[in-house]
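A single structure is presented below for examination.
Missing here is one protein chain; the remaining ones are kept as they sit in the complex.
Let's look at chain A:
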Amino acid sequence: MSRLEAKKPPLFISEPLTKDTFSQSLSLLNGILKSCYGPAGRLKQLHNGVGGYVCTTSQSSAILSRLSVSHPVLRVLTASVQNHISRFSDCGLFTAILCCSLIESFKKLNIASCTVIKISKHLLSLCMDYLNSEACGCRVSVDFSSLETLLCLVRSVLRSKPACMLSKPEVDHLTVLILKAFMFTVPCHVETNAVLGKCVIVPVKGRRVVDSTVLPGLLIETPEIQLAKPLTVKRSCSNMIKMALFCVSMSGDLFNPEEGTITVHHGISLEKSELNRLLNVGKQLVNDEVGLVVCQKVIHPSLKQYLKENHIMAVDRAGLSLMEPLSQMTGSKPIASIHLLSPSCYGSLKDVRIESFASKHFVHLIPNDTVVCSLILCNRNETAWDELKRACETAEHVLQLTIKEPLALLGGGCTETHLASYIRHKSCSLPTSSFKDLDCSRSQYQLVADGFCCSLESVACSLNHDDGEILTDMVYGHCWFVPSGFPSVSNCSDLVSKCGCGINGNTENLNWRLLQGQFGSPIIQGGPKEPSGKVADFLTLDCFAAKCSGLQVALETANLILDLSYVIEDQN
């Protein structure tokens, strides 16, 4: 007998943003994310509390994917940040912190949320127009014919992840490797629609970071016992190696129909007949003069033996992740059935070698024309390796985004403060007609703009983790850092040497003031200037596309959340 329980009515929560639990949760989340931000950010240990794997990280992608947030409104926030991360990899913390800060500062204003939303959308369009204009003072163009700016971009990504535990020479080594790996993936002969290749990260944990290296082509790990000592691979007439790529299992097990039973007579072995079929495939491979067989799954030992006797090299367990780059690199089409072998499926390779790193052995497949490469990534321990892998993937993605749009933004908080001073300047010089269009008063506009600027500045402020002071100058609107332990009355120009991004030095009196995100900050007459100095060697740069998207996502998500008036929770 079953009992039916009456359905509970759904729970309506009106004005969810005014509840205490929301404010507390939001400020807790904001606190966690702020404390992670930047090269001096604090790390978080994510674990299950019972002795499982510990993930030490300060990256938003790792934190947000493991963090399960129960408050429905915050879930909206984390979901849209995660969506941003999946598209751009970079600037996840920036987006999340900015979004939290915007919600907090707009919530404090005593202005109807629809008005706030209208004004903030206008502010966003001002920002985007400025960032996309030639006059923008916080962006630099990326010259792909020289390495410097590209190296700066990659270095900035690596340096902002302290849990990678990299020393300076290690950062430099990896920066070059990542750029080299990226260069491999750019095709040499560009046709109408060029497609970037792929860089596959091969883990070698426990080694020093400087042991990392990049190789063209792909590496497939194989146990030592399979490696016959003199490596002989049959070559076709043009001295190429003909290759067959199987994505179907060749282990000789029966393809499993989900239902029903197969009845066989005693003495008939299905295994044997299946193996015979595999050996027939082997025969055809021999006839077609194939030199190398790669299988995503397992190859039956008997088939392996047969292939070996016929001087065909067999590599199995390549794994799903390698299939796409393998077929891209060799031109072979993955064979999904052992019943049909069309000669058009075969691909070709220039060479095959055996490589060993640490205690691992790899078959190294070298293509003719490489757009696929392998980054052998080493780091001393597991948790730091995982963090480094995420950082390297982000850096590769940033380079890919940058080649599409060859621009970069100044990092180290300078873009945020510069943008804030630009908006402050711009918002007080708006014509009255604009306010009419927006259906608001000038003072309302000023308040929202101030909240917006303070939120931007609070992102820059969260780069500071050791109770020092953050300053901004009244000329370029850049961000400056004063270490802790100095009396605040002392002369600023004695304490600062370079701005956050490193483009401005302490050479002239820049009229510094404290950056504390307070309302009514002074306005730079004529707007912040573009830095006069030329692009220096060691700049901190951010990905243009990722940061622009982050700005948009943060503001639009904040607007969406401000617009929420009910939460309906199904309690069943």
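Methods note: contacts are C-beta pairs under 8 Å (C-beta built on N, C-alpha and C of every residue); 3 or more make two chains touch, one makes a residue touch a chain; residues count from 1.
One rule holds for everything that comes next: contacts and distances are computed from a predicted model.
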Record lookup, UniProt, unshown chain, options "Dolichyl-phosphate-mannose--protein mannosyltransferase", "G-patch domain-containing protein", "3-dehydrosphinganine reductase" or "BBS12 protein" -> protein name "BBS12 protein"
Checked against the full complex, the residue among A:V264, A:A336, A:C428 or A:I568 that touches the missing chain is A:V264
Touch assignment to the omitted chain, from A:L231, A:L254, A:A336 or A:C428, lands on A:L254
Touch with the missing chain holds, among A:V293, A:A449, A:V482 or A:L555, for A:V482
From A:K234, A:K498 or A:K529, the answer for touching the chain not displayed is A:K498
Residue list for chain A contacting the dropped chain reads 25, 28-29, 32, 35, 38-40, 42-54, 56, 63, 66-71, 74, 159, 162-163, 165, 167-169, 205-208, 223-225, 229, 249, 251-254, 256-257, 260-266, 270, 297-298, 300-302, 305, 309, 316-317, 358, 380-384, 412, 463-468, 480-485, 495-500, 502, 538, 540
